[in-house]
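As you look at this complex, bear in mind that one protein chain is not there, while each of the others sits in place.
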Amino acid sequence: MAQASLAVDGISKAFGETRAVRGLSLDAAPGEVIGLLGPNGAGKTTAIRILTTIYAPDSGSFAVDGIPYTKPSAIRQRIGVLPESAGYPLHQSGEEFVQYFARLFGQSRKSARETAKTLLAEVGLAERAASPISMYSRGMRQRLGVARALVNRPRVLFLDEPTLGLDPAGQRQILALISEAATERGATVILSTHFLDEVEEVCSRVIILNRGEVIAEGPVADIKRRAAPRTARVRVPEENHESALSALKRAPGVGDAQAVNGGRGLISATLDCPDTNAPIRALLGAGIPILSFEVEGGKLSDAFLALTGEAGE
Amino acid sequence: MTTLTPDVRREAASQLTAGAGGSWLVIAGQELRDIWLSARGPAIVIGTSLLLSLLTYLAASNEELNIIDQRDTVNLLAQITMALAVGVSLLFTADCVSGERERETLESLLVTPVPRGQVALGKYLAAVSMWPVLLIVAIPYIWVLREGDGVFADAMLGALVVGTLLVIGFVSLGLLVSIFSGSNRLSLAVAFFIFVLLLAPTQLPLGGWFGDLITQTNPMTAGSTFLHRAIVKEHGWGEDLDLLIAPAVWAIAMTGVAFIAAGRLRLQGSFGR
Partner (left out) sequence: MIRRGGLVALVATVALFAIALGARRHAAAEMNGAPIAVGELTVVVSKSNVSAVTGDSFTFTSEIRNSGSEATPALIANLAFVAVDGGTYVDPEDWSSERTQAVAPIATGATASQMWTVKTVLAGDVASYVVVLPAPPALVANSPLAVSPAIQMHVEKHRALNPGGVLPTVLIVPVVLVMAFGGMRVVRRFV
């Protein structure tokens, strides 16, 4: 089995009385994109800062590409980071900025120049490479930050809220870069975000934190199924209410079926399988006409709300 | 997908061992560009030259009227150049870490493989660069005021030795304060306060045993007194070497403490968050 590019075992961190991260564990393989979700103050940024060697863990351990956390300098050579509040030197050009970081990772002047040109082209900033960063929009600066994070061809890429403040088009661009980093570069991506849509779009797995603890972890579909099962709401003619209810209770792939509002033709049935048409087939098979049919729930946002009990985006 | 050509493999290998040797040079180079290619450094140098021009003109007028002696004039210019260089260099380093914290550019630097000590060294060297530039700017003014090569040589050599020791010490102080300050405002305030505290006695008449103690132990008064005696009193260098002890100890001690502290460079400062 391939070595995990990121192996985390029970890391914890407290700041005074506040326990920011408690017992976080995860393994990530190359090419995986893992979403790190949680409400404000859940510990996402602290977790990322521990894994990027900014903070030392109070307990637990982790390894990046097999390198233990006790060798932070070696770990930093293998990771790329886009911090949540990343500032930029406004007087530098985008090209100078990326070149500088390439040189900090040991590249020669010539190599750094090539790297900067290539990466800025990949993130769509080739035409503005020579402009000062002060003239970049927020979206451009985030793309610049992604370019900077990729400068050392990292094994693990940590992105903390990379799409914050961006318009939908800007978000799309960043998500495309994230996917490309995982699929084409084979990097493991740890994506911390509030935007549940983008987690569903690019992440193979998600970890949900709340008050420093992991409250859910696994593939996105599993979490949605466990925390926010889908429900079908069916309206049938009142005279068919009872027969519809029994048909649905018998149907495979349908969980519990119940009358809604005292049984005047409105029935709610939980779906146990991905097939949303199971209730329809059951009712049509029983010769019961369907007046309306809709599926609710099953969204990550629903799962998130259910798990954290707070408003998410 | 990137093809693993020999060049790519070589580059990848170099990256895996990156950050060890010359990173301080890369950082120093960038910081020097930030100082000298932006408006900051040039503005200070031009401002200093305007100040020295004004002082030189006034001093020459007064000298012509015999109100001030020529050696006193040269001493005044040398002392002012030194004090300006020390103050400016100190404020540059006081901003170098705490300023990056506030501008939120420090975290990106800390996640590179550059050792913390090399980050500090690079910034330190850039801040020290102000001193030789200001000293060179002072040369034509001191040259035009001198009435003999003896005073020029005394002034330049004295300023070089004393100024270098003081700048090294104060730049290290600025670095130390910046590493631990949680905010840039606090860092600049503390650094400036200490500078003024040590500079003030040079402007006061110091007498008695306490005055002698201050003169000997305060690096600014010791250095200033050494320079005054070398230029105005025409003392030989061997006569007042004891006055160089305080600046030398200041330079060595502060540099040592600052670079030990550099290993503790963190994302957040320890005080005044």
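Letters A and B mark the chains as written, and numbering starts fresh at 1 in each.
The rule is short, and it goes like this: contacts are C-beta pairs under 8 Å (C-beta built on N, C-alpha and C of every residue); 3 or more make two chains touch, one makes a residue touch a chain.
This one's a predicted model, so the numbers in the text were calculated from it and none came from an experiment.
K.L.:
Give the labels of the shown chains that the missing chain contacts, considering the complete complex.
P.N.:
Answer for the hidden chain's contacts among shown chains: B.
K.L.:
With respect to the chain omitted from the figure, which of B:A60, B:L157, B:I194 or B:L244 is a touching residue?
P.N.:
Touching the chain that is not displayed is residue B:A60.
K.L.:
If I consider the whole complex, including the chain that's not displayed, which of B:L145, B:V162, B:A191 or B:M220 touches that chain?
P.N.:
Among B:L145, B:V162, B:A191 or B:M220, only B:L145 touches the chain that is not shown.
K.L.:
What does the interface between subunit B and the hidden chain look like in terms of residue numbers?
P.N.:
Touch set of subunit B with respect to the missing chain: 37, 42, 45-46, 49-50, 52-54, 56-57, 60-61, 63-67, 137, 140-141, 143-145.
In this text, only the chains that are shown with their structure count from here on.
K.L.:
Please work out the Cα centroid separation of subunit A and subunit B, and write it as a whole number of Å.
P.N.:
48
K.L.:
Using the touch definition from the top, list the residues of subunit B that touch subunit A in their complex.
P.N.:
Residue positions touching the partner: 1-2, 11-12, 14-19, 23, 26-27, 30, 34, 38, 103-105, 107-115, 267.
K.L.:
Give every residue of subunit A touching subunit B within the complex, in rising order.
P.N.:
Its residues touching subunit B are 49, 52-55, 73-74, 76-79, 81, 83, 85-89, 91, 100-101, 103-108, 111, 148, 152-153, 184-185.
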